[in-house]
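Structure below; questions to follow.
Missing here: one protein chain of the complex. Every other protein chain is in place.
Now for chain A:
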Amino acid sequence: MELDDLKYHLQQQAPAPGEQRSADDIAALLKPRARSVVDKLKLSLWFELLCSVIFLIVAIVVMCTAESRPTRIYFGVFGITSLLFCLLLGFLLYRVISLSSTPLPVKKNLETIYYIIHHFSRRYNQFTSLLLPLCVALLYGLIYQDMVTNGIEPISLAEQWPLLLQLLGYCIGGALIIYFIRTWYFRKLYFNYLKQLRECIRELATAS
């Protein structure tokens, strides 16, 4: 049998009366629930954005109220970082919301979803990679300032190398742990899906 024979048979066939849904049935289906990857991505972005906004508020409050100058600097820097992350998340969320409200041609739709997930994971990687050295550097500065404030004679830079090595060790160890957790998280959430998307885009792009 050929596909055209099936097409002919289907055209002869009257619409199946068995599976018709009433208006009430359809109305009941309009309640949102996250099952598509776009909805899951939207939820994920909302959650990240909420956490970042909460952290930003806390950072601003601490920055404005803390008596210790190093603490104010510490939270000020993280507040700015958090604000940048909020802006990025807001942009990605806007793209995802636009995507679900405008049905694009299939190929464009797949490419856009792929771009958003890819972009999200890259920026997430960059953000978490930036946080650790920033955190360690600020911690070092904080300890140093605290010593100065409390009248403790800071040791010379030449004598600090064991401490610096220790901090570097923590930094590398922490970075490795974060890297593996982050990679596992994204592989679990999106890796297979991205692979499928790539395959569909490739299939649409090739003329065979």
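Everything below uses one rule, namely that a residue touches a chain if its C-beta (ideal position, glycine included) is under 8 Å from a C-beta of that chain, and two chains touch if they have at least 3 such contacts; residues count from 1.
One rule holds for everything that comes next: contacts and distances are computed from a predicted model.
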{"item": "Listed names \"Sigma-70 family RNA polymerase sigma factor\", \"Molybdopterin-dependent oxidoreductase\", \"Chromate transporter\" or \"YdbS-like PH domain-containing protein\", matching UniProt entry of the absent chain", "value": "\"Sigma-70 family RNA polymerase sigma factor\""}
{"item": "Given A:Leu43, A:Cys64, A:Ile80 or A:Leu104, the one touching the chain that is not displayed", "value": "A:Leu104"}
{"item": "On chain A, residues whose C-beta touches the chain left out of the figure", "value": "1-7, 9-13, 15-16, 19-23, 26-27, 29-33, 35-38, 40, 100-110, 113, 193, 197, 200, 203-205, 207-208"}
